[in-house]
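Omission of a single protein chain aside, the complex is shown with its protein chains in their original locations.
This part shows chain A:
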Amino acid sequence: MSLTLQKFGISSEKTLLFLFVLKKDGEIISFNNRCELLFPLDKNKIEGKFITDFIIDKDVSVFLSSTSGLSHSSPLINVSLNFPTENQGVVSIKFDFKLHNDLIYATGIDTTEEYKEHRALLTISKLAKTGAWYFNPKNNEMYWSDGCYFINELSPCTSITREKEISFYPEDARVRIKSFLDNLIKDKETYEYTEKIITEKGNEKWIKVIGQPVIYKDEVVYVNGTITDVTDRHNYIEKLKYSEETKHLALKGIQSGLFDYHVKNNEVFYSSDFKKMLGLPLDQDFVAEEEFRKMIHPDDVEKMLKRRQDNFNQEGNYYYNYYRLKHINEGYRHYEVYGFKRKNAKGEITRMIGNLIDVHQKKINERTIVESKNRLQAIVNNGFAYTILLDTKGVILMTDEKSVKIIKRDFNVNPNQVSCRFIDVMPLNFKNSFAHEFNEALKGNIVKKEIERITHKGDLQWLEAKYTPVFDQEKKVNSVLVSFLDITERKLAEIAIKESHIKEQELNSLKSNILSNFSHEIRTPLNGIMTVSKLLLDEEKPDEREKLLEYLEESKNRLLDTINNLSNFSEIEAIKKNINVQKLDINYTIETSYREYKHMAEAKELAYQLELDQTSPQVNIDKDLFRAAINNIIHNAIKYTNKGSIIIKVNSQNSKNNVYISITDTGIGIDNENLKKIFDPFMQESIGMSRKYEGTGIGLSLSKRYIEILEGKIEVKSTIGKGTEFNIIIPKCL
């Protein structure tokens, strides 16, 4: 045993080397004492075992493959085998194998410590995504560790040159990158840079490169270095930078200040911009809370403290408050405060961090909006009868209370709550013109339109609808204000003026018609009278003279009738004062009138009948007035009847209080238009030139007046071509 060990040529038991003699298959022939550390068992039982029984599994193949290539002429060096030991863990031994007489002479050195360090370094380099490199400036040789290949995503089989390494950088960076190493060789100083590369696979990465010179006799003979993949860190920093900038801009944008309120110390940290704004001292980071409280508007302090206390008492981490703060130059501005409460393990609030947001403009705008909305609402409610604001689609945006009431009543919707189109809730007669006016307003024109509406009480209401376009900031129509002005009074006044104007004209023409008519009615008999007079002058035959005198008499009577009618009419007021009312038998009175016209009716061959009441009722009348009234009607009836009958009836049996007198003819009748005016004085004259009724026309209106003076009533019914019926009602004497 020791014989074989002597072949090592060293004192085998004193050395620190591990010595083995093995068969080529690994069977242990002999070993020195040093090796006992590697074996768990008794030394005596080791011989005859194989070395592969004691090394870690991974190393078995390493051993077998390395020894199979072993020959007498080529020894093997640096074969690391790892032995798991009982006391010292895995012991790493680096062996040199030498073949002699078909036996393997293995000389090992304990590299456990170096190995551990190497592993650790590898692990670190992997974790740190770092690779090592070196460069020999003498022959321009470059070496990359696996880590470098990995970072550059290049296959480790590829040989690396300095040119290849530089090619990974973007083109515009290459000259700069090259100069780092060149300068190092010249200046002998370490360099370090972070740059972007494009990997073999085309990915963008950020790497940090360190180069360190090895100097011998004041000359760089070697350069060691590392490459570290810092992409993640770079991105993270960029992100941080970005979000920092975002935050900064955001804070600037919202005109807010950051604060950090340390509750226990009762002091607040404010961002410097904010302190500048408020005029707080810039040299102190913290401001006493009381100092800050002085900046708050005196009216807001108590409310603010109350809200804060309430909030602090609540669960949850969010904080909200609002108050006015005094600015260094501008006076008080409105702020809203949003914060986050930090609590300790006991649940006490230790800090509150957040920001104050300047909402001054918003508050002012809100107030302005509220004010102008109120003002608008006031206008809407009071300025017009109705006001409706429409969008460009005709949907109601806003409307006044009165319109709401009407729409609710008629359509059962509240347009201020439910979106609805105006056209769907408007009165029917508005619809005809709405589209036209609305479209005009959409074009930017103000349109007015007068329109009628029937109120729910059935009254007629006149409205002036005004469509006013409302423009947005770009001068585009964004809504249309439809306002309704109640012009009923004005309209009624206009109508009244128009009517009175027409009445005036009518009166004027009536006046001239009266004149014209009287002139005609006087001239006609006058013509007879004058002609007869002239004829009489030369007429000598007594018969002819007699005839002419008759003509004269008839013409004179007609002239007298006309003049009497006129004077009666003009003296009606006087008549009223001078009536002589007597209790009279109506039958007798009517019969008198009937007889007066008998000859006239008979001359026209008319059936002329009288039916008297059987009870002979008494009435209170002025005899002359009543007979004038009745005579007029009988006279007219005969005059306008050419064929048929005139029937006069007196009847009081159907009524306790009244006597009914009817005068019915089968004459020409009166059309509806004229029937309405039949009792108007001079009614016939309004027909104008084509006068259809002979006489002054004043007759029937006088009849009516007379009957009314006697507290009676007169009515007329008529059918054209069939006849007319006058009914007179006179109260009985009771």
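Rule of thumb we're sticking to: contacts are C-beta pairs under 8 Å (C-beta built on N, C-alpha and C of every residue); 3 or more make two chains touch, one makes a residue touch a chain; residues count from 1.
Note that contacts and distances are computed from a predicted model.
UniProt records the chain missing from this view under the protein name "Response regulatory domain-containing protein", selected from "Superfamily II DNA or RNA helicase, SNF2 family", "Peptide ABC transporter permease", "Response regulatory domain-containing protein" or "Glycosyltransferase, MGT family". Of the options A:K534, A:K598 or A:K643, the residue whose C-beta touches the omitted chain is A:K534.
From the set A:S555, A:S652 or A:T666, the residue in touch with the chain omitted from the display is A:S555, counting the whole complex. In the complete assembly, the contact with the undisplayed chain comes from A:L526, out of A:L37, A:L442, A:L526 or A:I729. On the side of chain A, touch with the chain left out of the figure occurs at residues 512, 515-516, 519-532, 534-535, 538, 548, 551, 554-555, 640, 668, 689-694.
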